[in-house]
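Okay, structure first, notes after.
Note that one protein chain is taken out, while the other chains of the complex remain in position.
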Amino acid sequence: MGNTRILTREFEYVAPETMPELLALLDRHGPAATIIAGGTDVVPQLKYETISPDYLIDVTKIAELCTVRRDGTLHIGAAVKLRDVKAYCRDHEIYACLDDALGSIGQVQVVNMGTLGGNLCTASPAADAALALLVLEAQVRLIGSSGERIVALDAFFRGPKLTCMEPGEVLAEIQVPAVADHTGSAFRKIGRVAGDISKISCAVAVQSDGERCLSCRIGMGAVGPTPMRMPGVEQLLSGRAIDTDVMDEAADRLAADISPLTDARSTEFYRRRVSRVLFKDTFDQAWKRVQRQP
Amino acid sequence: MMTKRRVTLTVNGEHVEPLVEANALLVNVLREELQLTGTKYCCGTGQCGGCTVLVNGEPILSCLTLAAAVDGADIVTIEGVAEPDGSLDPIQEAFLDHGAVQCGFCTPGMILMAKDLLAHDPSPSEEQIREHLRGNLCRCTGYHRIVKAIGSCGQ
Partner (left out) sequence: MNDDRFDVIGRVTRRQDGHAMVTGRQLYSSDISLPNMLQARVLRSPYPHARIAAIDTSGAERLGAVCVTPEDVPRVKYNERQVSVPAKTYRDRTVLPDKIRHVGQGVVAVAARTEALADKALDALDVGFESLPAVFDPHEAMRDGAPQLHDAVMLGETVLPIERNIACSREAVEGDVARGLEEADLVVENEFTTGRAYHGQLESKAVVCRPEADGGITVWATTQSIHNTRQLLGILFDIPLSKINVQRVPIGGSFGSSIQMNSSVAICVALALKAQKPVKLVLTREEDMYDHCKYPSNIHLTYGVKRDGTLTAGHLKTVVDIGGHNIQAYPLLGCMAGWFVSLYRLPHLKFEGTAVYTNKAPACAMQGYGNPQVTFAVESMMDTIAEALDIDPIDLRLKNYVGLGETFWGQGPTVRSVIRSCGVEEMLLKGRAMVGWERRGSPARKTGRFRRGIGVGRGFHTSGTGAPTPGEVIDYSTAMVKINEDGSVDCLTALMCHGGGTLEAGAKMVAEELGVPLDRVGISPSNTRSTGYDVCTHATRGVYCGGASLLRAAQDVKKILLDFASRIIDVNPEALKVQPDTSRGQGFVFLPGAPAKRISVAEVAKTAQIKGWGSIIAVVSHRQVNCPPCFVVNFVEVEVDTATGQIRPVRAVAAVDAGTVINPDLAAGQLEGGLCRGIGLALLEDTTYKPDSGELTCGGYLTDYKIYTAQDMPSLEDLSTFFADTYEPSGPFGAKGVGEAANNATAGAVANAIYNAVGVRLTEAPITPERVLSALTREAEQLQQGR
(Lines give C-alpha, C1' and ligand atoms only; values in the text may rest on other atoms or scores of the structure.)
Protein backbone atom coordinates (compact mmCIF):
# COMPACT_ATOMS: atom_id res chain seq x y z
CA MET A 1 0.00 0.00 0.00
CA GLY A 2 1.37 3.41 -0.90
CA ASN A 3 0.69 6.61 0.95
CA THR A 4 -1.66 9.11 -0.65
CA ARG A 5 -1.07 11.80 1.96
CA ILE A 6 2.63 12.41 1.54
CA LEU A 7 5.21 11.57 -1.08
CA THR A 8 7.51 9.02 0.40
CA ARG A 9 9.72 8.91 -2.65
CA GLU A 10 12.70 11.23 -2.32
CA PHE A 11 13.85 13.11 -5.38
CA GLU A 12 15.37 16.34 -6.51
CA TYR A 13 13.05 18.84 -8.12
CA VAL A 14 14.45 20.92 -10.96
CA ALA A 15 12.64 23.56 -12.99
CA PRO A 16 14.70 24.59 -16.00
CA GLU A 17 13.69 27.76 -17.80
CA THR A 18 15.07 27.00 -21.27
CA MET A 19 14.97 24.08 -23.66
CA PRO A 20 18.75 23.56 -23.75
CA GLU A 21 18.81 23.37 -19.96
CA LEU A 22 15.96 20.88 -20.03
CA LEU A 23 17.58 18.67 -22.64
CA ALA A 24 20.88 18.73 -20.79
CA LEU A 25 19.15 17.66 -17.60
CA LEU A 26 17.36 14.84 -19.37
CA ASP A 27 20.62 13.62 -20.88
CA ARG A 28 22.45 13.87 -17.62
CA HIS A 29 19.95 11.97 -15.51
CA GLY A 30 18.65 9.51 -18.09
CA PRO A 31 16.06 7.10 -16.75
CA ALA A 32 16.45 8.53 -13.23
CA ALA A 33 14.54 11.59 -14.40
CA THR A 34 10.82 11.96 -14.91
CA ILE A 35 9.22 14.98 -16.50
CA ILE A 36 6.48 16.65 -14.55
CA ALA A 37 4.08 19.18 -16.05
CA GLY A 38 0.78 19.68 -14.26
CA GLY A 39 1.57 16.69 -12.09
CA THR A 40 -1.98 15.39 -12.09
CA ASP A 41 -0.78 12.07 -13.32
CA VAL A 42 2.81 12.04 -12.06
CA VAL A 43 1.90 12.78 -8.44
CA PRO A 44 -0.73 10.02 -8.17
CA GLN A 45 1.77 7.62 -9.80
CA LEU A 46 4.31 8.57 -7.14
CA LYS A 47 1.72 7.87 -4.49
CA TYR A 48 0.75 4.53 -5.98
CA GLU A 49 4.48 3.79 -6.12
CA THR A 50 4.30 2.93 -9.80
CA ILE A 51 7.19 5.28 -10.65
CA SER A 52 10.34 5.97 -8.68
CA PRO A 53 12.30 8.88 -10.13
CA ASP A 54 15.35 10.44 -8.55
CA TYR A 55 14.78 13.69 -10.41
CA LEU A 56 11.54 15.40 -11.26
CA ILE A 57 12.02 17.87 -14.04
CA ASP A 58 9.33 20.50 -14.28
CA VAL A 59 8.73 21.69 -17.83
CA THR A 60 6.14 24.32 -17.06
CA LYS A 61 8.60 27.17 -16.51
CA ILE A 62 9.90 26.98 -20.07
CA ALA A 63 8.25 29.83 -21.92
CA GLU A 64 8.26 28.25 -25.36
CA LEU A 65 6.35 25.22 -24.10
CA CYS A 66 3.61 27.46 -22.78
CA THR A 67 2.45 29.29 -25.87
CA VAL A 68 -0.39 28.84 -28.34
CA ARG A 69 -0.02 30.15 -31.87
CA ARG A 70 -1.83 29.62 -35.16
CA ASP A 71 -0.56 29.85 -38.71
CA GLY A 72 -3.16 27.72 -40.41
CA THR A 73 -1.86 24.96 -38.23
CA LEU A 74 -2.55 25.39 -34.54
CA HIS A 75 0.58 25.02 -32.41
CA ILE A 76 -0.05 24.30 -28.77
CA GLY A 77 2.92 24.19 -26.42
CA ALA A 78 3.09 20.93 -24.52
CA ALA A 79 2.92 22.69 -21.16
CA VAL A 80 -0.11 24.78 -21.99
CA LYS A 81 -2.76 24.17 -19.36
CA LEU A 82 -5.85 22.28 -20.41
CA ARG A 83 -7.80 25.29 -19.18
CA ASP A 84 -6.13 27.55 -21.72
CA VAL A 85 -6.57 25.07 -24.53
CA LYS A 86 -10.22 24.88 -23.63
CA ALA A 87 -10.63 28.63 -23.65
CA TYR A 88 -9.05 28.69 -27.09
CA CYS A 89 -11.29 25.94 -28.46
CA ARG A 90 -14.37 27.63 -27.16
CA ASP A 91 -13.58 30.56 -29.41
CA HIS A 92 -12.87 28.37 -32.44
CA GLU A 93 -15.73 26.01 -33.12
CA ILE A 94 -13.75 23.97 -35.61
CA TYR A 95 -12.04 22.27 -32.69
CA ALA A 96 -15.38 21.26 -31.20
CA CYS A 97 -14.35 17.72 -30.32
CA LEU A 98 -11.34 18.97 -28.39
CA ASP A 99 -13.57 21.39 -26.54
CA ASP A 100 -15.97 18.53 -25.74
CA ALA A 101 -13.12 16.38 -24.54
CA LEU A 102 -11.63 19.04 -22.30
CA GLY A 103 -15.05 19.84 -20.94
CA SER A 104 -15.50 16.22 -19.98
CA ILE A 105 -12.32 16.02 -17.94
CA GLY A 106 -12.82 15.26 -14.29
CA GLN A 107 -12.52 18.35 -12.26
CA VAL A 108 -12.24 22.03 -12.89
CA GLN A 109 -9.14 21.88 -10.71
CA VAL A 110 -7.57 19.19 -12.91
CA VAL A 111 -8.27 21.25 -16.01
CA ASN A 112 -6.53 24.15 -14.28
CA MET A 113 -3.50 22.06 -13.44
CA GLY A 114 -3.11 19.53 -16.22
CA THR A 115 -1.35 20.21 -19.51
CA LEU A 116 -2.10 19.05 -23.00
CA GLY A 117 1.34 17.47 -23.29
CA GLY A 118 0.73 15.61 -20.05
CA ASN A 119 -2.54 14.27 -21.35
CA LEU A 120 -0.75 12.80 -24.36
CA CYS A 121 2.38 11.61 -22.60
CA THR A 122 0.46 9.64 -19.97
CA ALA A 123 -0.52 7.53 -22.98
CA SER A 124 -3.61 6.37 -21.19
CA PRO A 125 -6.07 4.52 -23.43
CA ALA A 126 -8.71 6.66 -21.73
CA ALA A 127 -7.04 10.06 -22.21
CA ASP A 128 -9.75 12.34 -23.47
CA ALA A 129 -7.89 15.19 -25.12
CA ALA A 130 -5.63 12.63 -26.78
CA LEU A 131 -8.60 11.00 -28.49
CA ALA A 132 -9.95 14.29 -29.77
CA LEU A 133 -6.52 15.24 -31.10
CA LEU A 134 -6.29 11.88 -32.80
CA VAL A 135 -9.30 12.58 -34.99
CA LEU A 136 -8.09 16.12 -35.61
CA GLU A 137 -5.03 14.36 -37.06
CA ALA A 138 -2.69 16.17 -34.76
CA GLN A 139 1.06 15.72 -34.85
CA VAL A 140 3.54 16.13 -32.09
CA ARG A 141 6.91 17.77 -32.23
CA LEU A 142 9.47 15.87 -30.16
CA ILE A 143 12.79 17.40 -29.28
CA GLY A 144 15.90 15.65 -28.02
CA SER A 145 19.48 16.76 -27.72
CA SER A 146 20.18 15.08 -31.04
CA GLY A 147 17.46 16.91 -32.89
CA GLU A 148 13.75 17.07 -33.36
CA ARG A 149 11.14 15.12 -35.24
CA ILE A 150 7.49 15.34 -35.98
CA VAL A 151 5.32 12.32 -35.40
CA ALA A 152 1.68 11.74 -36.21
CA LEU A 153 -0.26 11.20 -33.04
CA ASP A 154 -1.38 7.87 -34.41
CA ALA A 155 2.18 6.66 -34.31
CA PHE A 156 2.95 8.34 -31.01
CA PHE A 157 0.98 5.91 -28.84
CA ARG A 158 2.54 2.50 -28.52
CA GLY A 159 0.60 0.89 -25.69
CA PRO A 160 -0.73 1.62 -22.23
CA LYS A 161 1.64 4.21 -20.73
CA LEU A 162 3.94 3.74 -23.69
CA THR A 163 4.86 6.26 -26.37
CA CYS A 164 7.39 6.39 -29.15
CA MET A 165 9.45 8.96 -27.27
CA GLU A 166 13.11 8.05 -26.90
CA PRO A 167 14.97 8.58 -23.65
CA GLY A 168 16.01 12.22 -23.49
CA GLU A 169 13.19 13.36 -25.73
CA VAL A 170 10.53 15.77 -24.73
CA LEU A 171 7.20 16.62 -26.26
CA ALA A 172 7.48 20.25 -27.26
CA GLU A 173 4.34 21.02 -29.12
CA ILE A 174 1.11 19.66 -30.46
CA GLN A 175 0.26 20.67 -34.01
CA VAL A 176 -3.32 20.59 -35.15
CA PRO A 177 -3.63 21.01 -38.90
CA ALA A 178 -6.24 23.27 -40.38
CA VAL A 179 -9.61 21.62 -40.39
CA ALA A 180 -11.13 21.16 -43.86
CA ASP A 181 -14.33 22.99 -44.68
CA HIS A 182 -17.63 21.28 -43.99
CA THR A 183 -16.13 19.24 -41.20
CA GLY A 184 -17.90 18.71 -37.92
CA SER A 185 -16.46 17.00 -34.91
CA ALA A 186 -17.61 15.73 -31.55
CA PHE A 187 -16.36 13.83 -28.56
CA ARG A 188 -18.41 11.83 -26.08
CA LYS A 189 -17.64 9.55 -23.24
CA ILE A 190 -19.30 7.34 -20.71
CA GLY A 191 -18.15 7.40 -17.11
CA ARG A 192 -19.50 6.09 -13.83
CA VAL A 193 -20.29 9.53 -12.47
CA ALA A 194 -20.03 13.04 -13.84
CA GLY A 195 -16.50 13.98 -14.78
CA ASP A 196 -15.19 10.46 -14.39
CA ILE A 197 -12.37 9.01 -16.41
CA SER A 198 -13.83 7.24 -19.45
CA LYS A 199 -15.25 3.74 -19.43
CA ILE A 200 -15.44 4.21 -23.17
CA SER A 201 -14.93 7.33 -25.24
CA CYS A 202 -15.40 8.23 -28.85
CA ALA A 203 -14.30 11.09 -31.05
CA VAL A 204 -15.48 11.73 -34.57
CA ALA A 205 -14.54 14.26 -37.21
CA VAL A 206 -16.59 14.07 -40.37
CA GLN A 207 -16.57 16.01 -43.60
CA SER A 208 -19.88 15.96 -45.39
CA ASP A 209 -21.69 17.45 -48.33
CA GLY A 210 -24.94 17.35 -46.46
CA GLU A 211 -25.87 13.86 -47.45
CA ARG A 212 -22.75 11.83 -47.91
CA CYS A 213 -19.84 11.37 -45.64
CA LEU A 214 -16.94 12.59 -47.77
CA SER A 215 -14.34 11.49 -45.29
CA CYS A 216 -14.19 10.86 -41.59
CA ARG A 217 -11.89 10.09 -38.73
CA ILE A 218 -13.09 7.99 -35.86
CA GLY A 219 -11.33 7.36 -32.60
CA MET A 220 -12.24 5.11 -29.70
CA GLY A 221 -10.83 5.32 -26.19
CA ALA A 222 -10.53 2.82 -23.36
CA VAL A 223 -11.34 -0.11 -25.62
CA GLY A 224 -7.80 -1.10 -26.52
CA PRO A 225 -4.20 -0.53 -25.45
CA THR A 226 -4.14 3.06 -26.75
CA PRO A 227 -6.61 5.64 -27.94
CA MET A 228 -7.36 4.06 -31.31
CA ARG A 229 -8.25 5.25 -34.77
CA MET A 230 -10.77 2.98 -36.52
CA PRO A 231 -9.53 2.87 -40.12
CA GLY A 232 -11.88 0.05 -41.09
CA VAL A 233 -14.92 2.02 -40.06
CA GLU A 234 -13.59 5.21 -41.60
CA GLN A 235 -13.19 3.49 -44.96
CA LEU A 236 -16.57 1.89 -44.71
CA LEU A 237 -18.23 5.25 -44.23
CA SER A 238 -16.25 7.35 -46.66
CA GLY A 239 -18.26 8.32 -49.70
CA ARG A 240 -21.44 6.74 -48.36
CA ALA A 241 -24.78 8.42 -47.88
CA ILE A 242 -25.53 8.27 -44.17
CA ASP A 243 -28.62 6.41 -43.09
CA THR A 244 -29.43 4.01 -40.29
CA ASP A 245 -28.42 0.93 -42.24
CA VAL A 246 -25.02 2.33 -43.01
CA MET A 247 -24.57 3.37 -39.42
CA ASP A 248 -25.52 -0.10 -38.21
CA GLU A 249 -23.02 -1.61 -40.56
CA ALA A 250 -20.36 0.80 -39.35
CA ALA A 251 -21.19 0.09 -35.74
CA ASP A 252 -20.87 -3.65 -36.33
CA ARG A 253 -17.50 -3.14 -37.88
CA LEU A 254 -16.44 -0.92 -34.99
CA ALA A 255 -17.52 -3.46 -32.38
CA ALA A 256 -15.48 -6.08 -34.21
CA ASP A 257 -12.38 -3.90 -34.48
CA ILE A 258 -12.01 -2.88 -30.85
CA SER A 259 -10.33 -5.01 -28.20
CA PRO A 260 -11.86 -4.03 -24.88
CA LEU A 261 -11.02 -5.61 -21.53
CA THR A 262 -12.78 -6.09 -18.23
CA ASP A 263 -11.28 -3.92 -15.50
CA ALA A 264 -12.28 -1.96 -12.38
CA ARG A 265 -14.37 0.41 -14.45
CA SER A 266 -16.39 -1.83 -16.76
CA THR A 267 -16.67 -5.16 -18.52
CA GLU A 268 -15.66 -6.35 -21.94
CA PHE A 269 -19.27 -7.17 -22.79
CA TYR A 270 -20.44 -3.72 -21.83
CA ARG A 271 -17.68 -1.91 -23.64
CA ARG A 272 -18.25 -3.80 -26.83
CA ARG A 273 -22.01 -3.34 -26.73
CA VAL A 274 -22.03 0.26 -25.79
CA SER A 275 -19.20 1.27 -28.10
CA ARG A 276 -21.69 0.85 -30.95
CA VAL A 277 -24.14 3.19 -29.27
CA LEU A 278 -21.57 5.74 -28.24
CA PHE A 279 -20.09 5.78 -31.72
CA LYS A 280 -23.48 6.39 -33.32
CA ASP A 281 -24.32 9.12 -30.84
CA THR A 282 -21.00 10.85 -31.36
CA PHE A 283 -21.14 10.54 -35.11
CA ASP A 284 -24.64 11.93 -35.05
CA GLN A 285 -23.55 14.94 -33.05
CA ALA A 286 -20.61 15.63 -35.35
CA TRP A 287 -22.91 15.23 -38.35
CA LYS A 288 -25.37 17.73 -36.93
CA ARG A 289 -22.54 20.14 -36.38
CA VAL A 290 -21.58 20.04 -40.06
CA GLN A 291 -25.17 20.63 -41.09
CA ARG A 292 -25.29 23.70 -38.92
CA GLN A 293 -22.30 25.21 -40.67
CA PRO A 294 -23.05 27.91 -43.25
CA MET B 1 18.56 13.33 2.75
CA MET B 2 16.91 15.71 0.33
CA THR B 3 17.99 19.29 0.33
CA LYS B 4 15.46 21.72 1.61
CA ARG B 5 14.65 24.87 -0.24
CA ARG B 6 13.00 28.06 0.75
CA VAL B 7 9.89 28.91 -1.23
CA THR B 8 8.32 32.31 -1.23
CA LEU B 9 4.57 32.40 -1.01
CA THR B 10 1.87 34.88 -0.31
CA VAL B 11 -0.69 33.01 1.69
CA ASN B 12 -3.90 34.82 2.46
CA GLY B 13 -2.13 38.08 1.89
CA GLU B 14 0.75 37.25 4.16
CA HIS B 15 4.30 36.80 2.94
CA VAL B 16 5.78 33.50 4.11
CA GLU B 17 8.96 31.61 3.30
CA PRO B 18 8.62 28.04 4.47
CA LEU B 19 11.58 25.69 4.12
CA VAL B 20 10.36 22.66 2.18
CA GLU B 21 11.72 19.41 0.86
CA ALA B 22 11.51 18.67 -2.85
CA ASN B 23 8.80 16.08 -2.30
CA ALA B 24 6.66 18.22 0.02
CA LEU B 25 3.08 18.60 -1.14
CA LEU B 26 1.39 21.94 -0.85
CA VAL B 27 -1.43 20.49 1.26
CA ASN B 28 1.00 19.36 3.92
CA VAL B 29 3.02 22.56 3.88
CA LEU B 30 -0.18 24.52 4.44
CA ARG B 31 -1.48 22.24 7.13
CA GLU B 32 1.71 21.52 8.99
CA GLU B 33 4.29 24.25 8.34
CA LEU B 34 1.76 27.07 8.19
CA GLN B 35 -0.84 25.45 10.47
CA LEU B 36 -3.65 26.32 8.12
CA THR B 37 -5.65 23.17 8.77
CA GLY B 38 -8.76 24.35 6.95
CA THR B 39 -7.36 22.74 3.81
CA LYS B 40 -8.23 19.05 4.06
CA TYR B 41 -6.70 15.80 3.01
CA CYS B 42 -9.45 13.34 2.11
CA CYS B 43 -8.41 11.20 -0.84
CA GLY B 44 -4.95 12.32 -1.88
CA THR B 45 -5.57 11.30 -5.48
CA GLY B 46 -7.42 14.28 -6.88
CA GLN B 47 -10.89 12.85 -6.53
CA CYS B 48 -12.58 14.86 -3.82
CA GLY B 49 -11.57 18.51 -3.98
CA GLY B 50 -11.21 18.70 -0.20
CA CYS B 51 -7.69 20.06 -0.58
CA THR B 52 -8.66 22.81 -3.02
CA VAL B 53 -6.86 26.13 -2.68
CA LEU B 54 -6.65 29.09 -5.01
CA VAL B 55 -3.23 29.52 -6.60
CA ASN B 56 -2.88 32.80 -8.43
CA GLY B 57 -6.65 33.00 -8.37
CA GLU B 58 -7.32 29.55 -9.81
CA PRO B 59 -8.53 26.56 -7.84
CA ILE B 60 -6.09 23.65 -7.83
CA LEU B 61 -5.67 20.48 -5.79
CA SER B 62 -3.00 20.94 -3.16
CA CYS B 63 -2.69 17.17 -2.63
CA LEU B 64 -1.26 16.84 -6.15
CA THR B 65 0.87 19.97 -6.10
CA LEU B 66 4.52 20.14 -5.15
CA ALA B 67 5.15 23.09 -2.90
CA ALA B 68 8.38 23.73 -4.83
CA ALA B 69 6.42 24.09 -8.05
CA VAL B 70 4.36 27.01 -6.77
CA ASP B 71 7.30 29.09 -5.59
CA GLY B 72 6.31 32.73 -5.85
CA ALA B 73 2.58 32.06 -6.01
CA ASP B 74 -0.27 33.88 -4.37
CA ILE B 75 -2.36 31.40 -2.43
CA VAL B 76 -5.76 31.73 -0.86
CA THR B 77 -7.00 29.08 1.54
CA ILE B 78 -10.35 28.92 3.33
CA GLU B 79 -8.79 30.88 6.18
CA GLY B 80 -8.33 33.78 3.78
CA VAL B 81 -11.89 34.02 2.52
CA ALA B 82 -13.41 36.09 5.30
CA GLU B 83 -12.39 39.73 5.66
CA PRO B 84 -9.40 40.41 7.88
CA ASP B 85 -11.78 41.88 10.47
CA GLY B 86 -13.54 38.54 10.64
CA SER B 87 -16.66 39.50 8.74
CA LEU B 88 -17.78 36.68 6.50
CA ASP B 89 -17.81 36.58 2.73
CA PRO B 90 -21.34 36.47 1.26
CA ILE B 91 -20.72 32.87 0.20
CA GLN B 92 -19.90 31.90 3.74
CA GLU B 93 -23.02 33.66 4.95
CA ALA B 94 -25.06 31.84 2.33
CA PHE B 95 -23.69 28.46 3.40
CA LEU B 96 -24.82 29.20 6.94
CA ASP B 97 -28.20 30.55 5.92
CA HIS B 98 -29.03 27.63 3.65
CA GLY B 99 -27.93 24.82 5.94
CA ALA B 100 -25.27 23.89 3.38
CA VAL B 101 -22.91 22.69 6.06
CA GLN B 102 -23.23 19.35 7.77
CA CYS B 103 -19.99 17.79 8.98
CA GLY B 104 -18.15 20.67 7.36
CA PHE B 105 -15.26 18.66 6.00
CA CYS B 106 -16.01 19.42 2.35
CA THR B 107 -16.98 23.00 3.12
CA PRO B 108 -13.59 24.71 2.63
CA GLY B 109 -13.19 23.22 -0.83
CA MET B 110 -16.78 23.98 -1.78
CA ILE B 111 -16.52 27.60 -0.68
CA LEU B 112 -13.31 28.14 -2.62
CA MET B 113 -14.88 26.64 -5.74
CA ALA B 114 -17.86 28.90 -5.27
CA LYS B 115 -15.55 31.92 -4.95
CA ASP B 116 -13.85 30.94 -8.17
CA LEU B 117 -17.10 30.42 -10.02
CA LEU B 118 -18.62 33.69 -8.91
CA ALA B 119 -15.43 35.54 -9.73
CA HIS B 120 -15.77 34.42 -13.34
CA ASP B 121 -19.53 34.55 -13.58
CA PRO B 122 -21.50 36.60 -11.09
CA SER B 123 -24.80 34.87 -11.85
CA PRO B 124 -24.17 31.26 -12.74
CA SER B 125 -27.02 28.94 -13.66
CA GLU B 126 -27.73 25.93 -11.49
CA GLU B 127 -26.25 23.74 -14.20
CA GLN B 128 -23.04 25.74 -14.20
CA ILE B 129 -22.82 25.53 -10.44
CA ARG B 130 -23.19 21.77 -10.48
CA GLU B 131 -20.67 21.45 -13.27
CA HIS B 132 -18.18 23.60 -11.43
CA LEU B 133 -18.52 21.52 -8.26
CA ARG B 134 -18.24 18.14 -9.94
CA GLY B 135 -14.76 17.58 -8.56
CA ASN B 136 -15.76 18.29 -4.99
CA LEU B 137 -17.35 15.45 -3.10
CA CYS B 138 -19.69 15.89 -0.20
CA ARG B 139 -20.78 12.75 1.56
CA CYS B 140 -23.28 14.42 3.87
CA THR B 141 -25.57 16.84 2.09
CA GLY B 142 -26.41 15.39 -1.30
CA TYR B 143 -25.23 18.83 -2.57
CA HIS B 144 -28.74 20.29 -2.65
CA ARG B 145 -28.18 23.03 -0.12
CA ILE B 146 -24.69 23.74 -1.31
CA VAL B 147 -26.00 24.41 -4.82
CA LYS B 148 -28.81 26.48 -3.36
CA ALA B 149 -26.45 28.53 -1.23
CA ILE B 150 -24.16 29.32 -4.13
CA GLY B 151 -27.11 30.10 -6.37
CA SER B 152 -28.38 32.59 -3.83
CA CYS B 153 -25.14 34.57 -4.16
CA GLY B 154 -25.68 35.14 -7.86
CA GLN B 155 -26.93 38.54 -8.91
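Quick notes
Going by the order they are written in, the chains are A and B; count residues from 1 in each one.
Following the convention adopted for this analysis, a residue touches a chain if its C-beta (ideal position, glycine included) is under 8 Å from a C-beta of that chain, and two chains touch if they have at least 3 such contacts.
None of these values were measured; they are calculated from a predicted model.
Only one of B:7, B:29, B:55 or B:111 touches the absent chain when the whole complex is considered: B:111. With the whole complex as reference, residues 21, 23, 31-32, 35-48, 50, 77-79, 81-82, 88, 92, 95-99, 101-108, 111, 126-127, 129-131, 133-148, 151 of subunit B touch the missing chain.
Listed by residue number, the positions of subunit A touching the unshown chain are 1-6, 8, 44, 48, 190, 192-197, 264-267, 269-270, 273-274, 277-278.
Just so it is clear, only the chains that are shown with their structure count from here on.
Taken in their complex, subunit B has these residues touching subunit A: 2-3, 21-25, 28, 41, 43-46, 49, 52, 58-61, 63-66, 68-69, 113, 116, 130-132, 134-136. Considering their complex, residues 4-13, 15, 36, 39-40, 43-44, 46-47, 56, 58, 60, 83, 106-110, 112-113, 194-195 of subunit A touch subunit B.
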